[in-house]
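Here the complex is missing a single protein chain, while all its other protein chains stay put.
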Amino acid sequence: MLSENNRDLQASFFFLFVSLLSFPLIFSFIEGGQMAEVSPFFWPIMAASLMLLFSVVSLSKEMKQGERIELKGLVLSLAASKKQYIFLVLALIYIQSMEFFGFLLSSMVSLPVFLFYFGSRKKGLNLVISVVFVGVVFYCFSVFFKISFPKWNL
Amino acid sequence: MELLDVFYSILTISNILFLCLGVIGGMIGGALPGISPSMTIALLLPMSLYLPTSNAIMLLIGAYQGAMYGGSISAILINTPGTASAAATAFDGYEMARQGKTGKAIGMSLAASCSGGFIASIMLIILAKHLALVSLKFGPAEYFGIMLFALTLIAGVCGDNLLKGLMAATLGLLLATVGMDPVVGTERLTFGLFNLYDGFSMLSVFIGVFALSEILVQLRTPGKDLDTTPEILDYRQDRLTFKEYWSQKWNILISGIIGCFIGILPGLGGSTASFIAYAEAKRRSKTPEKFGTGIIDGVAAAESANNGVCGGALIPMLALGIPGDVVTAILIGAFVAQGIKPGPLLFTQNLKDVYAIYFGLILSIIALFIIGMLALRFIAKIVSIKKSILFPCVFMLCVVGTYSARGNLFDCLMMILFGLFGYFLRRHKFQIAPFIIAYILGPEVELNYRLALRISDMNYLTFIQKPISLFFIVFTVLFVVFSVFKKKVFKQWVSKGTN
Partner (left out) sequence: MLKLKSVVVGVVILALFLGIGLLGTRIEANEYPSKPIEMVVPYAPGGGTHIAAEILVPGAEEFLGQPLQISTKPGAGGAIGATYVAKSKPDGYTLLYTTLSLAIAPYLGKVGYNIDDFVGIAQCSDVAAVIAVKADSPWDNAKDIQEWVKENPGKFSWAHPGVGSSLHIQGANAFFEMGVLKDTKDVPFKGTAPGVAAVLGGHVQAISTFLPAIAENVKAKQLKVIGVGGPSRLPELPEVKTFQEQGYPAMLTSWRGVFASKNTPPEILKKLEMSFAQIISSDPYKERSVKLGEPLVYKNMSEFTSMLRRDSQAMETLLKNMGLYKQ
């Protein structure tokens, strides 16, 4: 079991990493303006610097309390979220598929999959819920709120 | 007396009918994630053009109040703020629902919404012209002062682990800079993706960090357990008692006033108001560490403030013709089409219409309360749906909602990313509040800072030369010093006590 504090340590490292990474990103992906009194760089640099400061302070506090980096713990903690990763991959597939198959078809096929994944084992019920729910949502949003959904596009 | 004449003419069957229709429509639109209050009003606008004036006023004002309340419904039930202004409600509202106090949460949300709306309406009726003039005194330097103070309230929201909160907040600040630079128009951190030209869709961030992260967290429970019908407390136990409501009276009053005041300032709306009220309530509270764990104060503050915005935003709209927020901007169009011309001459030329709007506001609150109470029992039943069915459907709704805002699937992909991010934040026991508040308030601070400097030709002293701005900056500094001092004194007192 990972201790609370090791999680904090990991988190501090994460923020440290992000803040360090953001500096090169900021310099390559922000364009300065010609007529800027206060440069567009100012705010992001300030935010990144503060993040750096806070993460270093937090890291040193954690280290002082005797925590060391446990690589194995880190890997274990990341791996513990397998179920979540699979779900996210499924979600990405679903969203991408809408571009090709259109909203209705993608949703009516994907929702039963998600229902099953979340534990609902009654396949018949799943299918009925999918069709009804997606149909109602589609009708509501496209007729009342005039949202145009992705269409079949092959 | 003209006032009474207008009152009697307002109380017609058709007016009441359209009022209720508006409230219901607004509630539904507000509750659906992705459908913002402005979208809901925008959709009712064409309908209102064909209606007689008083019906149109009733419909639109009812929808406005309904939508500001409606967002809290989905925030509390499924941790998906239906509107940006309900995000602060989700912090504590959803926790309350998880503890089985759904009825209390929704009840408090309704009561606070109505109270906040009422307070703002009174302020509107009594002080409209004066408050409008106050709002004009706020230019970029003054906005900067207020937003800076609001931003430092984050420190109060961070709870025990200040450093964690600050790290999350700075990340929020950084992520908020993605998009077109608001002053110069160049691209910042868009990586050449022109879908990011306007930054992340606010819904991607909100829905991702709140709802999707919750769904991911729920996946830690095995499927078997998710597939069981949850127990619901007896309705009689799980409702808001008058005592609980009354215990929040000062909170609601102050939050409503905050909401009204933020509404007065053009460009700031429900989300800003509810976050400030939430953070302020936490700062005032005797038990600030309970915020975020399901304390009723959080819900009361957020909801009172966001309905307070309704009344507040109408003030500059009616008195000056300047809309106080996005929805009132649309309302101006609707009113103009009806022949009501909001502006400085409105009070002298069309006083009757003004009275009609006032009465519409008050009546809309009454209608909201009644309809809300009736809907409450029905709404709370949603908690009794099996989680294995509820969450996939919520996920689908999230996708649809995120897509609806800008009509592109890229936002949905971003939502997934933010969901993952929110999940890891929660796993590492970070609070979401500092991140979200910094994300929303940060850009305001930056924009106004830069505009103030641009206007004053890089004269940094401008912040000190303008009295209102000076006031807020000094207040902020004092506040920071005082809180640090308070913490140090408190620690010394605790250690003395244990010795």
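In this document, chain identifiers A and B correspond to the written order of the chains, with residue numbering beginning at 1 in each.
Following the convention adopted for this analysis, contacts are C-beta pairs under 8 Å (C-beta built on N, C-alpha and C of every residue); 3 or more make two chains touch, one makes a residue touch a chain.
Please read all numbers here as calculations on a predicted model, not as lab measurements.
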Chain not shown, its touching partners among those shown: A, B
From B:L189, B:C260, B:A279 or B:L346, the answer for touching the chain not displayed is B:L346
Using the touch definition up top, pick the residue from B:V6, B:M27 or B:V184 that touches the left-out chain. B:V184
Just one of B:G298, B:P323, B:G360 or B:P392 touches the chain that is missing; which is it? B:P323
Of the residues B:Y69, B:F118, B:F138 or B:Y449, I need the one that contacts the missing chain. B:F138
In the full complex, subunit B touches the hidden chain through residues 38-39, 41-43, 45-46, 49, 135-141, 180-187, 192, 194-195, 197-198, 266-267, 316, 320-324, 326, 329-330, 333, 336-337, 341-346, 406-408, 447, 451, 454-455, 457
Absent chain, residues of subunit A that touch it: 33-35, 101-105, 108-109, 127, 146-148, 151-152
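Simple rule for what comes next: only the chains that are shown with their structure count from here on.
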With chain centres defined as C-alpha means, what is the inter-centre distance between subunit A and subunit B in Å? 23
Subunit B-facing residues of subunit A, complex: 4, 7-8, 10-12, 15, 18-19, 22, 25-26, 29-38, 40, 43-44, 46-48, 50-51, 54-55, 57-58, 61, 77, 81, 83-84, 87-88, 91-92, 94-96, 98-99, 107, 110-111, 114-115, 117-121, 129, 133-134, 137, 140-141, 144-150
Would you pull the subunit B residues touching subunit A in the complex into a rising list? 29, 32, 35, 39, 43, 161, 163-164, 166-167, 170-171, 173-174, 177, 181, 183-191, 215-216, 219-220, 222-227, 386-389, 391-393, 395-397, 399-400, 403-404, 407, 409, 412-413, 416, 419-420, 423, 427-430, 442, 446, 449-450, 453-454, 457-458
